[in-house]
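Missing here: one protein chain of the complex. Every other protein chain is in place.
In this document, chain identifiers A and B correspond to the written order of the chains, with residue numbering beginning at 1 in each.
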């Protein structure tokens, strides 16, 4: 199965040459590769955010797509680099937990540790495995190299521990797990946990948010809580930046009191 | 007529998965679609800036190009989503005024309101119509679906009111309507209004700018006024950021006194 696309997701930004070098390496090996940028402005070295990014993006791609992920604070350590088949998607990424959420939703089919250096650049730096290992491996896969040629099979991914929400008869207690560009606070409370509530309140950072079906059902400047496009509860400031207004950070408690 | 390209313009940034999800949705429906990023760093929910962006970008594309625009502060309200043929360009966008300037320069040929949900994702969220409606509709259009299948015809676009410059024998009075990355202040004064002046002065934020043919005709640090690449007068600080230096905002008056 040859990958129809190679997507790129990094925390490299676009001011420096890192992404461009990876593109050049891939195209030098397979000039017919179809490259696709998913995002290069991920917060530097933030594996948790990258895990949410991938969970929100990768499942929408056609089966067999190949996704290269470089958010890699452990570059140069003995952390493994992986080829992973999760559902029908294929990924190349460091084994640092970045695939945790995607594994939950798609399931693991096959894992290999990248070990066969014949698929790498001749000269592997200690600081840029995206260019020197992941990019050339992606290009070789797109040319038909079989995953089992890349290195030994693995049975388990490294997993991040994500905080679980707690629900009892009286209340639901969760926390902010991610913050997006608009300042929306994504919580770890899935829509399923509040399916019996038609309207409710949420407490966060000393403020109270009212549940609404959509951003636009709020008054300008009102703090609201709604089901986000990823199926998790989200606290949002209508026409404003909620994270800035509340000085909220990842980990801030979000409580749905009893009704 | 099948679109040769699908371009994407959003205010989603590239730190979050929103743009990537849209790409995945399009490619899952039409793996042969040729995607093109126009820009994803548009200021959040700034429909006015987006209108200028489109006016400066879309007319340069080949006839029949399809442009998906998601700057959509009204997502989840009853604002319409549109298919619009403006000149030889085709756009999918919320009906919130974002097409106002493009309509002025290209003219409207056909408008349809997106209503046929068989071209949408099965599960439409209240917060992310870019992924759930616009992306799949774009993909179906690229596969040959005819625009009139998408929903009922409309006769009018929602239009933004832009301030008009005022000119009399003595002076021209306009204002700053947009600010670009370099801190250049784009005004609403078209070059045609100053065609009789070979050299002139402009007053803005208590400062005076001298007219020059090009940035480089100014001294370093000098405030100048010139005809921008979009045909509007622009105030610029040579080798610096004019908007920051003048603390200028959209709406600031720009006056060309009598000579």
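In this section, a residue touches a chain if its C-beta (ideal position, glycine included) is under 8 Å from a C-beta of that chain, and two chains touch if they have at least 3 such contacts.
Quick caveat: nothing in here was measured; it's all calculated off a predicted structure.
Chemist: Which of these touches the unseen chain: A:63, A:76, A:107 or A:221?
Modeler: A:76
Chemist: Looking beyond the chains shown, say which of B:155, B:229 or B:258 touches the absent one.
Modeler: B:229
Chemist: Check each of B:36, B:108 or B:167 against the chain that is not shown and name the one that touches it.
Modeler: B:36
Chemist: Going by the contact rule already stated, which one of B:18, B:53, B:83 or B:119 would touch the omitted chain in the full complex?
Modeler: Reading the full complex, the residue touching the unseen chain is B:53.
Chemist: Can you list where chain B touches the absent chain?
Modeler: 4-5, 7, 9, 36-43, 49, 52-62, 65, 180-182, 213-217, 226-229, 234, 239
Chemist: Of the residues in chain A, which ones touch the absent chain?
Modeler: Residues 12-21, 23-25, 27-28, 31, 35, 37, 44-45, 73-77, 125-128, 131-132 of chain A touch the chain that is not shown.
The rule is short, and it goes like this: only the chains that are shown with their structure count from here on.
Chemist: In angstrom, rounded to a whole number, how far apart do the mean CA points of chain A and chain B lie?
Modeler: Their C-alpha centroids are separated by 30 Å.
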